[in-house]
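All remarks here apply to the structure that follows.
Apart from one protein chain that is not included, each protein chain of the complex appears where it belongs.
The chains carry the letters A and B, assigned in the order they are written, with residues numbered from 1 in each.
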Amino acid sequence: MVENPKFKIIGFFCNWCSYAGADLAGNLRLTYPADLRIARIPCTGRMDPLFALKALLEGADGVMVSG
Amino acid sequence: MPAYAYFPGCSLEASAKEFDTSFRAVFDKIGVGLKEIPDWSCCGSSQVHKVDKDVATAIAGRNLVLASDIGDIVAPCAFCSISLKEAIIKLEHEGPIRSTLIEAGLEYLPGSVSVISAVEATYRAVEEGLIDGKVQSPLTGLKVAAYYGCLLVRPPKIAQFDDPENPSSMERIMVAVGAAPVDWSHKTECCGNAYIFVNKDMTLNLVRDVLNAAIEANADAVVTACPLCQQNLAMRQPHMKQNYGLKREIPVLYFTQLMGAAMNIDGQQLGLSGNIVRLINKRQQEAKEVG
Partner (left out) sequence: MARVGVFICHCGANIAGKVDVEAVSEAAINIPGVVYSSHQKYSCSEAGQKVIIDAIKENRLDRVVIGSCSPKMHENTFRKTVQQAGLNSYMLEIANLREHVSWVTADKDEATKKAMDLVKAAVGKVSFAKPLTPGQVPVEKRALVIGGGIAGIQAALDIADMGYEVVMVEREPSIGGRMAQLDKTFPTLDCSACILSPRMVDVAQHPNIRLLTYSEVENVNGYVGNFNVIIRKKARFVDERICTGCLECMGKCPLKKKIPNEFENGRAPRGAIYVPFAQAVPKVPVIDKEYCRYLLSPDPDKVEVKEGEKKPKRKCGVCAKVCTQGAVDFNQQDELISEKFGAIVLATGFNLFDHSKYGEYGAGKIPDVITALDFERIVNSSGPTEGKIVRPSNGEKPKRVVFIQCVGSRDEAKGVPYCSRICCMYTAKQAILVREKLPDAEIYVFYMDIRAAGKGYEEFVLRAQREYGANYVRGRVSRIYESNGHMVLKAADTLVGMPVEMDDVDLVVLATGSIAREDSVELANTIGITTDNHGFISEVHPKLRPVEVPREGVFACGACLSPRDIPDAVATAGAVAAKVGVLFSNDILMSDPMVAEIDPLKCAACGACVSVCPYSAITMEEFRGKKFAKVNEAMCQGCGTCSAACRPGAAQLKGQTDEQILRSIEAVLQW
């Protein structure tokens, strides 16, 4: 294992809960690793499995769906 | 047959022998097995936890590990059950203490065992109907004041049983054996035992208040589930009438002793002779008063 590995994790976050939650984390100045790239989706219902496959095929280290 | 891992604790080996024998006898009668934890040690309460809380948790943890092969622990003494329950909560978060236990060859797995008191175990048995048909001589007409003291249902986050300020589980048990619990004010007041060597006066005042409240509520006896309460409330009575205003002497018994009596268990096994203020047959007493 490399020390301090850097990942690219694609997050799909529901606009109404988790995305707002991630905003709240910012408002509270909670720090977390920079590996996560959050995409705002209107609802986890919008989460097409294709998006996760696309992310992994394009080289993402992980996919996180939250809602 | 359901079985518990039985943790008697130090008091039940000596000063509260009758709690031990009566509890075992009652559970034998209702068909709930008690398997004594092999090589159990101190529960970690009394002096240990005042000196070093981590050591106390580790000591309690040792007993938890020893019991985990048998089943859930029943610890009659209020101090033991609280001490063991607290250890379960602490060990969940205390990695270092768990490591210490592993070094001693004792691996504690969170969630592997739980602890309940004798009242809790009996209450469950009553709720499950296990004592149905076992009560041969119901204690009809016997008015009892159920006394919980400080640790049986408190602190609520650790005890996790019954209402911390107005508990009623022992009353439920007493009703099941035909006795009539009284509604009274001092069921969770302090008995003062912890301060007997420091401030004897204060302790005796507290004892008097508890007992007088039971007497005012017309109780024939006080039932308890803590060895220290029982000892403290019972053995100081003979000297308290004159100097402390105790209204009269009143028997203080373990709830299991009364249950045993209702189930026709031999008095020897119940240790009724060991009680300092004996339960006087009501009729005898009335006869005395008339005579």
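Everything that follows uses one rule, which is that contacts are C-beta pairs under 8 Å (C-beta built on N, C-alpha and C of every residue); 3 or more make two chains touch, one makes a residue touch a chain.
Note that the coordinates shown come from a computational prediction; the quantities given were computed from them, not determined experimentally.
Set against the missing chain, the residues B:Asp69, B:Glu165 or B:Asp201 yield one that touches it, B:Glu165. Within the complete assembly, residues 6, 8, 10, 19-20, 22-23, 25-27, 29-32, 34, 37-43, 45-51, 54-55, 58-60 of chain A touch the chain that is not shown.
On the side of chain B, the interface with the absent chain consists of residues 156, 163-167, 183, 185-186, 188-189, 213, 216, using the contact rule stated above.
Basically, only the chains that are shown with their structure count from here on.
Centre-to-centre spacing of chain A and chain B amounts to 54 Å, using the average Cα coordinate of each chain.
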